[in-house]
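Shown here: the complex without one of its protein chains, the others still in place.
Chain lettering (A, B and C) follows the sequence in which the chains are written, and residue indices restart at 1 in each chain.
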Amino acid sequence: MMPFKCNAEVRGNEKITGDIWRLTLEVPALARVASPGQFVMAKGSKGSGPPLWRRPLSIHQVLDDARIQLLIKVVGPGTEFIAGRRPGETISLVGPLGRGFVLPEQSGNVCIVGGGVGTAPLFYLTSRLLGGSVKPESVKVFLGGATATDIMVLAKDFKALGAPVEIATDDGSAGYHGLVTELLNRLEPGKSWRVYSCGPHPMMKTVALYCLDRQWPCQVSLETLMACGISACLGCAVPGRGPTGLAGGGGYLHVCKEGPVFEAGEVAWEL
Amino acid sequence: MMPFKCNAEVRGNEKITGDIWRLTLEVPALARVASPGQFVMAKGSKGSGPPLWRRPLSIHQVLDDARIQLLIKVVGPGTEFIAGRRPGETISLVGPLGRGFVLPEQSGNVCIVGGGVGTAPLFYLTSRLLGGSVKPESVKVFLGGATATDIMVLAKDFKALGAPVEIATDDGSAGYHGLVTELLNRLEPGKSWRVYSCGPHPMMKTVALYCLDRQWPCQVSLETLMACGISACLGCAVPGRGPTGLAGGGGYLHVCKEGPVFEAGEVAWEL
Amino acid sequence: MGIVDDRLQVDIAGGLQLNNPIMTASGTFGYGNEFSNFVDLDRLGAIIVKGISLKPRPGNPPPRIVETSCGMLNAIGLENVGLDNFISEKMPFLRKIKAPVIVNILGDSLEEYQTLSEKLNDTSGISAIEVNISCPNVKRGGVAFGTDPAMVFQVTESVKSRTSRPVIVKLSPNVTDITATAQAAEDGGADAISLINTLLGMAVDHRARRPRLANIVGGLSGPAIKPVALRMVWQAANVVRIPVIGIGGIMTVEDVLEFMIAGASAVQIGTANLIEPDTTEKVLDGLLDYVEQNGGRPIREIIGTLQTG
Partner (left out) sequence: MGIVDDRLQVDIAGGLQLNNPIMTASGTFGYGNEFSNFVDLDRLGAIIVKGISLKPRPGNPPPRIVETSCGMLNAIGLENVGLDNFISEKMPFLRKIKAPVIVNILGDSLEEYQTLSEKLNDTSGISAIEVNISCPNVKRGGVAFGTDPAMVFQVTESVKSRTSRPVIVKLSPNVTDITATAQAAEDGGADAISLINTLLGMAVDHRARRPRLANIVGGLSGPAIKPVALRMVWQAANVVRIPVIGIGGIMTVEDVLEFMIAGASAVQIGTANLIEPDTTEKVLDGLLDYVEQNGGRPIREIIGTLQTG
C-alpha cells in the first residue's frame, strides 16, 4: 500500500496517565489499509514549524475500519502539539508507512513484550492476532513500565482483548519488581515462542538476543530519528546484518522503509 | 518611566470587524504608567517562534488604571497569534515603550486624523484629551477606512467619548467618498489647529505637509519594522530633519526611542 | 494538467528547456519513485536523483540527521546504490516519467567524476548531469573540490570533456567568495550552476557531551539557510552568463519567486520534500496561479528582475 498525505479529524483525546494521551482520529482511508506495526508521520506544528520535521507515531489501534488511535507520550514540542489537539481539530498525517509485523500463518504460542509507550503498536498487533488464528490461551503479554501508573491502563486494555497480561515495574509498584525482560524466563522453555517486541532499545536488544539464542522467531520494532519517514532522506539508518547488512559487508537498514519491524537476526545489535 | 517585561492576562477579546480584534489585558503596572502614543512589544508566538521578534502594538485604551486594551489587525503570524489569545491566557509584554503624544497644556482646537487600525493609539489620546483641558466641541475626529465596516465600530466608540466624528471611506460606503486627508479641508482655515495623526505612511505624510504649510502643530505616530522596541538594535531608523537629522547633516531618528510620535517637522518626509 | 503550459517554461543548462522551473534537490527525493504517490512526477520541471558514485556507498554511521531551528543537519555520507545498480534498478522507472531526469554525481577523484560522466553519457533517458563538488560529508576529495576555484574549473572541464549531456555544477556555500567558484565553473564549461549545497554545521548533545551526528559535522539545510542561499544566488547570477539554479530553504511559491527575482532561472526544492512530500506540486500550482494573476506573463520574465537602485 502506497502512503498518502491526509488530514485526520480528531474525534477523541483521552488522558492515559500524566504525559500519555490517546487520540482517536477519523481517517477511513488509512484505517482500512494500515497493518499492525506500521506508523504515520504526523505534523507536530502549525505551518512550517518548529519543529520542522513531522513526528513518527505508531498505529495503536484501528476501529471499525474508519478510525485510528495513536498513543502519544509527550516528550517535546512535537508530541506536545499533537497530544494537545482537541476534538474537531485536524492533524496532517502521512501514512501508512513502513513494514509492519508479519502475522503468523498458523496458530502457535505468541509472546508480546512491550516497554512503556513502546507498547503502542503491540496493541493493534494483539487485537489482530486474537482476531485471527491465535487463541488467547496461547498468548502471553508482558508489559513493563517505570511505575504502576505508566502501565495499568494499557494492561487493562490488553486484558479486555482477552490476552493474559503480566506486568513488571522498575519500582515494584505493580507486578514483578524488575525489568520486563526478566519475565521472559516465565515462558516454558520446552515450547517454541513467536515473540513480538517494542520498547526502549536496550530492552529490545535483550529480547532479540534471548530469542536468537533459542532460535525463536522474534520481531522487533525499532525507533530512530526520522526526518521524512518515506525513505527519501536515508537518515533513519541502523547497522544491519547479513549479506546486505553492514556487519555482513553490506550497508545499513532504513527503519522507515525496511522497518520499523525487523526480524531480530536482521539487526547488528553489537554495533 | 523605564520599560519592563511582564505577563498580562487576557480578560476579554472582542471581534471588531473581519480581521480586527480588541484585547483587554489585566496589567496594572503598565496601565498605571502608560501614556497615549506609547506602545508595547508583545510576543507573537509560543517559545522562540517563529515569528522570532515581538510585535509592536499601540496602547489603544487604559481602563481603571488596571487594564490596557490593544486593537489588533491580523496581517500575519504574529498578530494572528496575539489576536487569537482567549480570556485566561497570558501574553508576554515589554513596555511601556517610546515617546508618546505631547498633550496640549491649554485648551484649543484639536484635530485627530486616523486611518484604519492606525487609529488605535488615537483613541487613548482622545479620551485623555477630553478628560483634560480640551472641550468636546473644539475637537474634530476624522477617521478613514477602506469600507464602512472597517471604521464604524471605532467611530461609535469615539462618539461615545463625546467627540464629533467624521468619516471617509475609499468606497464611499459610509461618510465622505474619498481619502480621510481630504477632510482636512473642512477645518476652518482661520483657526489654528493642533493635529494628531496615525495611519498609513502616505496619509501621515499628507497630514504632516498640510500642517507644516499652515504652521499648525502636528504630531504623527510612525510605524517601522522593529526587532526590539527598546533601542538596542537600531533597526527602526527613519531619516530625520534638523541638526541631528539626516536631512540636516545629522543622522536617523529611531522610531522606538525618539518616537513613535514625532513632530511633523522632525521627519524628513521627502527621503 | 497533462498539457504543457509554455508560460512556465524556462531554459537551463545548455539548451535544456524545462516545462517549469520546479526541480527536486538531490538527496531529498530519493530516486523519484518514493514520491510517485504524492506528486504527479510527470509535471515536475526536472527530477534530480540522489547523488550517485561509481561504487555503492553504505554512507555514514548513525545518527545521521538532527533537527535544528528552522532547519536540519544531515551527514548521510552520500549513501547510494552505485552507478550500475542505479542504471539497472532505478532508470527503468525514471525513463517512464515525462519529466527530465538529471543525475547528480559525486566522486573522490577526478577520474571517478570522469568515469561517471562517460558511463552516464551512454545511458539513455538522462537529460543532464549535476556535479556535486560540494558535499561536506565526504572527507576525502569532495571538500577541496568545492571550495577551490582551480579545482572547480578542473572538475567541470573534465566532466564536460566526457559527456555530450548538459552539465550543471553544484556549488558549495562554504566559501569566502561564491563568485570565484561560480566563475570557475563557467570558465570550465558548465552549462549551468546550481547553488547552494548545505552549510557545514554541527550540533551538540550537552547531556552526553557528544556531537549529535556520528560524523561530528553535517550539512545544514531548510528555511534557516534561505537568506544565505538568496544572497549567493544573487551574487553568482551577477557574475556568470549561464543559467543559475537556486536552492536553499524553499518551502513555498513565494520563496521560488524570491530566488527567480534574485537571478535564478529555476529552483530546486530539498528539505521541504521531507516534511510535505507534495511540496513540489503545490508550489507548481502556486506558480501557475501567480502567472495567471499577473496577466499571463511568462514566468521567465521575472528572472533577475531585482531592482537594487
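The rule we apply is simple: a residue touches a chain if its C-beta (ideal position, glycine included) is under 8 Å from a C-beta of that chain, and two chains touch if they have at least 3 such contacts.
Treat the numbers as computed from the prediction; the structure is a model and nothing was measured.
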Contact list for the unshown chain, restricted to visible chains: B, C
Full-complex contact with the absent chain, from C:132, C:147 or C:280: C:147
Sole residue of C:25, C:184 or C:225 that reaches the chain not shown, by the stated touch rule: C:225
Contacting the left-out chain in the complete assembly, out of C:73, C:129, C:171 or C:284: C:73
Positions on subunit C contacted by the hidden chain, ascending: 68-71, 73, 147, 174-177, 199-204, 206, 208-211, 216-217, 220, 222-228, 230-231, 234, 249, 254, 257-259, 261-262, 302, 305-308
Absent chain, residues of subunit B that touch it: 2-5, 43, 48-54, 94, 224-225, 227-228, 230-239, 246, 250-252, 271
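Just so it is clear, only the chains that are shown with their structure count from here on.
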Partner chains shared by subunit A and subunit C (touch criterion as defined above): none
Interchain centroid distance [CA atoms averaged], subunit A/subunit C, Å: 36
Gap in Å, rounded to a whole number, between the CA centres of subunit C and subunit B: 47
Centre-to-centre distance between subunit B and subunit A (centres being mean Cα positions), rounded to whole Å: 56
Where subunit B touches two or more other chains, by residue: 50
For subunit C, residues contacting two or more additional chains: 69-70
